[in-house]
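Complex shown without one protein chain; remaining protein chains in place.
And now, subunit A:
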Amino acid sequence: MSQQEQAVLYDAQGPKARRRSLIGTVVAVLVLLGLAYVVVRRLADQDQFSMEKWGPLIDPGDENFDAVWRLIREGIVNTLTAAALAMVLSVVLGTLIAVARLSLGRVGRIPLIGLVEIFRGLPVVVLVFIGVRVLPDVGVDLSGLPGGQVLWGLVIGLTVYNMVIFAEIVRAGVASLPRGQREAALANGLTNWQTMRIVLLPQAFRTMLPAIISQLIVVLKDTSLVTFIANYDELLSQGESIQRNLGNPIQTFFVIALIYIAMNYCLGRLAQYIERRQARAGRSTAGPAETAGLAPGAAPVGGGA
């Protein structure tokens, strides 16, 4: 990737430019090392490398080690449960909305567009709050469901926010298909619904898989918002209670952040891998111009958080 990217901005370097960039490299390394030194020094001065603070997290012999990691394991399980439920529900509902929007007429589409605009414009933390706290206040009782009120409130909040984003992604995917696909399917005698289900949607999912996975990362990250709203022992809340008891916020949140990064990085790599495989297969389902705006991280429709 690097070679091609840079070709845009400058030619292959000659001896003079190579010397300059070598000097630049040395200076940059020195500056970065200097910064790292300042940070490490500061941490060391404040006694942040002591075993007292790190022990419970990394030393199996520490008295708190087992308890701490049991909490973290529970947190990971709870985070993944909420994320998985929200992911499945929002992909399914998003697809339904997209199909409805594509198959309804000009007038029937208007309420759906309004729905999409409103839910997309709200902060997800507000929607999670509405799911967890406002719904029970207006008489929607979810506590009977397995997992309890808070889990389902969180799932509902995340689903409402993300389903409209998935709807837009799927719609863009269907729109990017060549018109001949639909025409050929209809000419073969398939009904509208069969055309959508057998011909258009599978191809749209294929094209949009990288964008869908990037949005799944957002869902996973957003489960942590419930920390501010109610008691649900997901990963971040567990970290919060660990650091409150042990007094080691930097160390605990460092480990928590690493776990989140590891989970999301794997998902992100999966998206990249799929994208590259598709590029190699050279499918003509979507021109590069249409998918470019929907590459992972480009946050096509106001996701990204």
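FYI, a contact is a pair of C-beta atoms (placed from the backbone, for glycine too) under 8 Å apart; a residue touches a chain by one contact, two chains touch by 3 or more; residues count from 1.
FYI, contacts and distances are computed from a predicted model.
Chemist: For the complex's missing chain, which UniProt name, "Amino acid ABC transporter membrane protein 1, PAAT family", "Peptide/nickel transport system ATP-binding protein", "Aspartyl/glutamyl-tRNA(Asn/Gln) amidotransferase subunit C" or "Cation acetate symporter"?
Modeler: Answer from the record: the omitted chain is "Amino acid ABC transporter membrane protein 1, PAAT family".
Chemist: Of A:104, A:122 or A:279, which residue touches the hidden chain?
Modeler: With A:104, A:122 or A:279 as choices, the missing chain is touched by A:122.
Chemist: In the full complex, which of A:54, A:152, A:166 or A:260 touches the chain missing from this view?
Modeler: Touches the omitted chain: A:260.
Chemist: Which of these touches the unseen chain: A:46, A:143 or A:231?
Modeler: From the options A:46, A:143 or A:231, the contact with the absent chain belongs to A:46.
Chemist: Touching the missing chain, which residues of subunit A?
Modeler: These residues touch the chain not displayed: 2, 4-11, 13, 17, 21, 24-25, 28-29, 32, 42-43, 46, 48, 117-118, 120-126, 129-130, 133-134, 137-138, 217, 221-222, 224-225, 227-229, 236, 239-240, 243, 249-250, 253-254, 256-257, 260-261, 264-265, 268, 289, 292-293, 295, 297-305.
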